[in-house]
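I have a structure here, written as structure tokens, and I will follow up with some questions on it.
Of the protein chains in this complex, all but one are displayed in their positions.
We call the chains A and B, going by the order they appear; numbering starts again at 1 in every chain.
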Amino acid sequence: MPLLSFCGILLFTGRPDRGGAFSIFNIAVSFVSSLILFFSIWNQDPLHQQVDWFTIGNTTFRVGILLNNLSVMMMLLVSLIATLVHIYSTRYMKGDSYLFRYWAYLGLFCFSMFGLVIADNLLLIYMFWELVGFSSYLLIGFWFTRESAVRANKKAFIMNRLGDLGFLTGIMILFTQFQTLDITELFAPNGLVAQTILSGDYWTFGTQQMPAIWLTLAGLAFFFGATAKSAQFPLHTWLPDAMEGPTSVSSLIHAATMVAAGVFLLGRIYPLFDETVLFVIASIGAFTAFMAATIALTQNDIKRILAYSTISQLGFMMLAMGVGGFNSGLFHLVTHAFFKCLLFLAAGAVIHEMHHLKDHKGLDFDHQDIRNMGGLKKYMPITFITMTLASLALIGIPFTSGYLSKDAILIQAFDWAEGKGGLVRLIPYSALLTSWLTAFYISRLIFKVFFGELRVPGYNTAAVSLHEAPAAMKNVLVILALFCLFPFFSLDPLNYDSAWLMEGMKSSPRAEHTASIFHTLIPIVVNVIALLVISLAYFWYVRREKAPDFSGNPLYRFSEGQWFFDKLYFRTFVGGTTSLARSSFLFDKRIVDGLVNLLGKVGLVLSVISHWVDRYIVDGLVNGAGLLAKAIGNFSRNFQSGRLQYYLVWMLLVVLTFFMIKYFSLAI
Amino acid sequence: MIPLSHFMLVSAALFCIGLYAVLSKRNAIMVLIGIEFMLNAAILNFVAFSRHDKFAASGQVFALFAIVLAAAAVAVALAIILNVYKYYKTIDPTEIDQLGD
Partner (left out) sequence: MNIEQIVFYFLSAVVLVSALLVVAMKNLVRSIFLFFLTLFSMAGLFVFALADFVAITQVVVYVGGVLVLMIFAFLLSNRDILNNPDAVKINGKFLTAHHLPGLVVSFLFFTALMFAFSQFQVDELEWIAASEGNTLSPSDNTIELLGINIMTRYLLPFETISVLLMLALIGAAHLARKERKI
């Protein structure tokens, strides 16, 4: 359906205002259909239909759709959030002159996302994966007249391409080993991957044998693909920049759906991973979560804070995947999709209003900077309430959905680390620390935006004309806020085990539960300290009591500079490439041109010298030599004339010479 | 029966005439004509040799393909020439010696 709207809108571009209604209708229909699908598939037998696609040699590629618990859940999630975002966008994007293009891209994105979740063949997934990346590229660069937007989408595109390389490598390794890319054949409980034997140093499947390292490599390659899409370290830097796109897009793509595609991919091919890969996944996830949380502490752009928070939460999901908490990772994916989408949309509402204020009063200030906001609680109560609710979910306060999923991850991480020693223990503790940091930065955001007084520079706060967001936006916020509450996921607000999503995912392998002390201890510790942290933030930012000034601190600068990843990458890769290009340009200019010119000059100098030497002997000879040298100089300069026909002449002469050498050597 | 070598002689001469046009003409359209000469010379050889391959007719079939491809090439090349003319206001290949803009 979204594809239909993409095509339809592209065809009928004349009516920008009608495009919106059309695509909302389409996305709503796909929402309803995925709802129906969800109820018919959930916890039933997976539906799997295939047709022959094409044949290479003896291998027939079959494509089709595979609907199991995982994919119908994702479908429902994507279509629900997409519908809400569509509705939200009707108001948010109102008045943009290229609105029809916006709807068309959004439709393309939804289509490719649906394709990604239902495809049953790795190759097909790869194609939709690319399509998703491409449509997100289009949407980030939607305001392509802005220099920074263009840069951001280029960056996102390149980073994603890097990851795709990993994905493709993984596909190739798998294909070499198994001669098929069908997901059910590969990853079913008694599928091909399960049949392989890992004996000694060899990874054996039937008659095929490979060194065991390839299994690890394949896992790592897929994971690398997932890191790019899910913005994990070291490929995370594109996500904050992607915030140049419209806020509704950021909310749909860069918070709720596309970035989850990496996690989703890991979920689909989960049986492939061996211990090493899982460990890498867990440590990268934990590290990313921690790093992004520290960066989020000091950012001032409201969207950037949320972007880093997204990266951090994605790190949590990866961590969950790595420690064997397949179901809790996906559970967190779902809950996170809702509350992060809500956070973004609420932030969008705030930005919208601030922007209006800016336009209205003709003031010049950064409407996304939280230092300029404050006291918005009075003017936008509903936005305030919904955003607070989402933040509570993000922190993981009891009775919200975030509590269920986040604590599930933490507990599983502790369970996992229990059996291992040494540095592995750092992983759950860093996750714990990260969740407190999360509490701090999100409360900082809330307090700065909604409490206190409006801090717009040079503006009299008495005559504020701010008001609540339009109804379409407001309703969406309220609906999403409802989804942040626990009853949608579990009837028992304190025990994640009874969440129906967890039950549904339990068919997945390696999900084991051992009751331990962590089950009760961790939620308590987490929440008590989180509350403490929140109150600290409250005192710092609302009461302004002894808010310490960190700006001189090197750690602060480290964090504010986003760990200097951008600079590092710029220096190493971009700088490297440019300097390579520059050096080869210099080589061309200096050496090649120089050689030619040098030849000419040498010739001239020679002629001058010979003129000097021979002046007294034979005048004519001297002139002849000088002319000859000049002619040689000019002659060799001709090689670089840039004229096509001369190049051709020289080329043919070389061919002829070879021909003659060949023939005469034959004749002799 | 005309001997094969005579066909080859004509085609070699035509090829070299085309080569000359390509190498030294100062008008892109003439260069294109030179390329057409060279292609025609090759086609002539194809066709001449095809006489000894009656059932597969490979030479004639490929001559047909070559003609069709040449037509396509001419269409594209002329479009390029027009664009170059629009941009440089000349179609002299010796004056168009810059790749970038």
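In this section, a contact is a pair of C-beta atoms (placed from the backbone, for glycine too) under 8 Å apart; a residue touches a chain by one contact, two chains touch by 3 or more.
For clarity, every value in this text was computed on a predicted model and none was experimentally measured.
Touching residues on chain A toward the chain that is not drawn are 645-646, 649, 652-653, 656, 659-660, 663.
The omitted chain makes contact with chain B at the following residues, 2-10, 12-27, 29-30, 32-34, 36-37, 40, 43-44, 47-61, 63-65, 67-76, 78-83, 85, 91, 94.
Heads up, the rule we're going with is that only the chains that are shown with their structure count from here on.
Remark: chain A and chain B have CA centroids separated by 50 Å (rounded to whole angstrom). Interface of chain B with chain A (complex): residues 19, 22-24, 31, 93-94, 96-98. Partner chain B is touched in their complex by these residues of chain A: 641-645, 648-649, 652.
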